[in-house]
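Every protein chain but one is kept in place in this view of the complex.
Every chain is named by a letter (A, B and C) in the order it is written, and numbering of its residues begins at 1.
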Amino acid sequence: MALLKATKLSIVFGGLRAVSNFNVEIAPGELVGLIGPNGAGKTTAFNLLTGVYQPTEGQIEFDGKSTVGLKPYQITQRGIARTFQNIRLFADLSVLDNVKIAYHFHVKYGLVESMFRIGRYHKEEAEIEEKAIKFLEIFQLADKKDEIAKNLPYGEQRRLEIARALAAQPKLLLLDEPAAGMNPQETQQLMEMIRWIKKEFNLTILLIEHDMSLVMGVCERIYVLDYGSIIAQGTPMEIKNNPRVIEAYLGEEV
Amino acid sequence: MKLLQKTKSDIMALVACLAVYAIIQTLILTDVIGPFWQLNIVLIGINIILVVSLNLINGFTGQFSIGHAGFMAIGAYVSAVLTVKFQLPFIAAIAGGALGAGALGFAIGLPTLRLNGDYLAIATLGLGEIIRITILNISYVGGASGFMGIPRYTDFTWMFAFTVFTVFVIKNFIDSTHGRACISVRENEIAAEAMGVDTTKYKVLAFTIGAAFAGVAGSLFSHYFYIAHPASFTFMKSFDILTMVVLGGLGSISGSITAAVLLTFVSAALASYPEWRMIIYSLMLIILMLYRPQGLFGNKELSLKMLSRWTGGKKHGSTQGN
Amino acid sequence: MDSSSLIVQFGQQLINGISLGSIYALIALGYTMIYGIIRLINFAHGDIYMVGAYAGFFATTMFKFSFIPALIFSMAAAGVIGMVIERVAYRPLRNAPKIAILITAIGVSLFLEYGGMLLVSPQPRTFPVLFESEVYNIGGMVINSQQVVILVVSLLLMVILTYVVNKTKMGKAMRAVSFDTEAAQLMGIDVDKVISFTFGIGSALAAAAGVLVGIYYNSIDPLMGIMPGLKAFVAAVLGGIGSLPGAMLGGTILGIIEALVSGFWSSTFRDAVAFAILIIILLWKPAGLLGKNIREKV
Partner (left out) sequence: MLKTKFTKLVSIMVSGLMLAGLVAGCGGSGGQQADVIKLGANLEMTGNNATFGQSATNGAKLAIKQINAKGGVLGKQLTLVVADNKSEAAEAANAMQKLVTQDKVVAVIAPIASSSVIAAAQVNADNKVLAISPTASNPKVTVDPNTGKVRDFNFRAAFIDPFQGSVMATFAQKSLKAKTAALYIDNTSDYAKGLGQFFKETFEKNGGTIVANEAYLAKDTDFKATLTKIKSQNPDVVFVPGYYQEVGMIIKQARELGLTVPFLGGDGWDSAKLPEIGSATALNNTFFSNHYSPDDNSAAVKDFVEAYKQEYNQTPDAFAALSYDATMMVIDAMKRANSADPVKIKDELAKTKEYQAVSGLISFNASHDPVKSAVIIEMKDGKQTFKEKVNP
């Protein structure tokens, strides 16, 4: 059974169909790429899947249940976490606090317990701290845990954002152009890391990339989006040789 | 180990509080601190409660509210009704004032917190005025003449206990997962949602808690000055509180406390120059903002590290918009 | 009460409301311009209006100016003061958090109020009669010539401003700065000059309102700007802050609401109802009636 299934998803902005008839199906454990030229509607598709926008029509099923009409935080709580194309960290907070916030909805202690530091407060806070540091260690950020997020170098901000998304303990991770702004070497490292976390955390990943060649190496299956619609899907090899895809990318990338 | 450390710091804080209380109480009992400064110390305490609670809304959660005086008014009037008309004990009246203000904060916050930025500001300002005008028209609580004949129950002990209580509770709240959720709303609402934070819930929660503590401040206020009067709760009062929040630093509790102490103190010290008081005060506001737009402490808490950085040179600005 | 007298009364209340609203609108025009360009709630705007009224007062009593020269003198004086305030109190904070500028604006507002009190005494002054007002009676409804003048002046100023903003080079620069200050700077626009100019114009408008109100109500005092300033801000938000026709519309609506509430329900709840309607409109249209709602790009 598919973990995520979107059928005939469409959204209209002021008469303009930004995404139309968007169909994807992702099985548990897959690493899928969503590519397309600039302005194809990739991020809009992500925003539909994560509840930032409500679809004009169509269905989204996650883990067998519909997520249409849910707020973004509810979708996250169901098990979909994401990163953003233009990094959205909690810029003025420490690296550690950024990760801690992702644990928020797993925390069980209540308001009164927090205000008077009683009951489960101490135990759970200690757990959160421990887990958060563990994540930072995985992403080689542990020694920077007290730095203010906005003062990190760009590449580390990207890593922190992924670490934060993972800390929400999702089943499905959506990465929006994670390699944007990185040099080839950094990109290479990032792709390896993505493969590694997928295995380590038993994750399903959907990845947006604008740069086709990057996803080829890492993704098992690829969807191609152009003018808001899926124009092709298949293995990297199939996509590479698909004439419609080449046409869509023509002039974009030589 | 960590747990022990935390408990230890809590105990130390408690000891420090008791020490401060003992010192000031002794000074009061021995008449070293005269009645005028006693009164201003009580005012400082009330202002600390107001400023810290507004900082929770404005500074930590990033919701631009300027209607705090309205909630203070609710606390002042509800508690006065409870003690004067229903002869309830003071502590019950304070609880009633806090509940009343909190409940209204919840009812108002739920619809209005969908607005953001300056629109929320004008909406909250309007709500504060609506509260005041409504009170002005209720003759049961004295209308324009104010609610008179309120007994003076508040004294230094009450004020100190509630100030410490407020700071303790709000500080703990901030340091918990709920507080972090509020801060994440301020930092980046969209990212907060994406991290599973119910942003609406936390905005309303912060607003409700802030309003409830403003209600506590109002209760202490009316039971110190014998009267609750609509003119004490105009939008200028809200501005006063906001000014202290910004001056101390949005998102800094120690900043709020410092600003409340400083501005109350300045206001009392200027009392001898009535013609010039507001002019000096306004110039001071402008100059302080020009030199420290992020407030005295930015969004940091006062710490030894920070002190050394102050002496060490420039501190990089940590600022966020409203 | 029979129905015809009810209609007359309703008509009279509309006249009352529109005339009050045109004063709010006049102040709101400047408010909205300044907000449009630097997103600052300039709380001192109401006090500039007061300064303008006093400038007009001294121009007519001490220098014996007649109406038009006094109006121009007052607008010029307030314009200069507005620019000075911007230069001294707001410009250094342009890159600071908005709330810091808001606090300086409150500081400037208090400074003008209490500085004014020290300088000209808190006693109300009576404005000299610069032109006789004639009262017209139309089927039982009363309107006077001053009300007409105020309405005409505010409409005229709105039209002129809209022209300036949309058609002139300076207006283009203003819109550019309002849209994206940094980009405007890169395009070679002198942002400081544009903002300064906006403050000058906005303050001059407030002064015009001050003089007209001085003539109309006949009485000015150093704290006269607080409530009209607040109401004008409400009007600007109601109409969609940053929009010139919005300010006009918002002012008129606010004036009519106040008149109808006072006239047919209870004057004690006038301001409460005005604020309640503001909040309802904001919840329904979060950017005001004519404002543009800008959605954050994710």
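Convention: a residue touches a chain if its C-beta (ideal position, glycine included) is under 8 Å from a C-beta of that chain, and two chains touch if they have at least 3 such contacts.
Since the model is a prediction, treat every value here as computed from it, not as a measurement.
Between the chain not shown and the residues C:4, C:121 or C:166, the one that touches is C:121.
Touch with the chain that is not drawn comes from one residue among C:25, C:173, C:259 or C:273, which is C:259.
Interface residues of chain C facing the missing partner chain: 1, 5, 9, 12-13, 16-17, 19-20, 23, 114, 117, 121-124, 126, 133, 135, 137, 142, 144, 213, 217-219, 221, 223-224, 226-228, 258-264, 266-268, 271. Of the residues in chain B, those that touch the hidden partner chain are 9-10, 12-13, 16-17, 19-20, 23-24, 27, 32-41, 43-44, 48, 136-137, 143-146, 148-149, 152, 163-164, 167-168, 171-172, 174-175, 179-180, 183, 221, 224-227, 229-232, 236, 251, 253-254, 257-258, 261-262, 265, 268-269, 271-272, 274-275, 277-278, 299-303.
One rule holds in what follows: only the chains that are shown with their structure count from here on.
When every chain is reduced to the mean of its CA atoms, the largest separation from chain A belongs to C. Chain geometry summary: the mean Cα position of chain A and that of chain C are 48 Å apart. Computed centre separation for the pair chain A/chain B is 40 angstrom, with centres defined by C-alpha atoms.
Touching two or more other chains at once are residues 190, 320 of chain B. Within chain A, the positions touching two or more other chains are listed as 52, 84. Residues 58, 64, 111-112, 114-115, 118-119, 121-123, 125-127, 129-130, 133-134, 136-137, 190, 235, 239, 242-243, 246-247, 250, 275-276, 278-279, 281-286, 289-290, 293-295, 319-322 of chain B are the ones that touch chain C when the two sit in their complex.
On the side of chain B, the complex with chain A involves touching residues 2-3, 6, 10, 169, 172-173, 176-181, 183-184, 187-188, 190-199, 205, 299, 318, 320. Residues 35, 39, 41, 89, 92-93, 96-104, 106-111, 113-115, 118, 230, 233-234, 237, 241, 268-269, 271-272, 275-276, 278-279, 282-283, 286-287, 296, 298 of chain C touch chain B in their complex.
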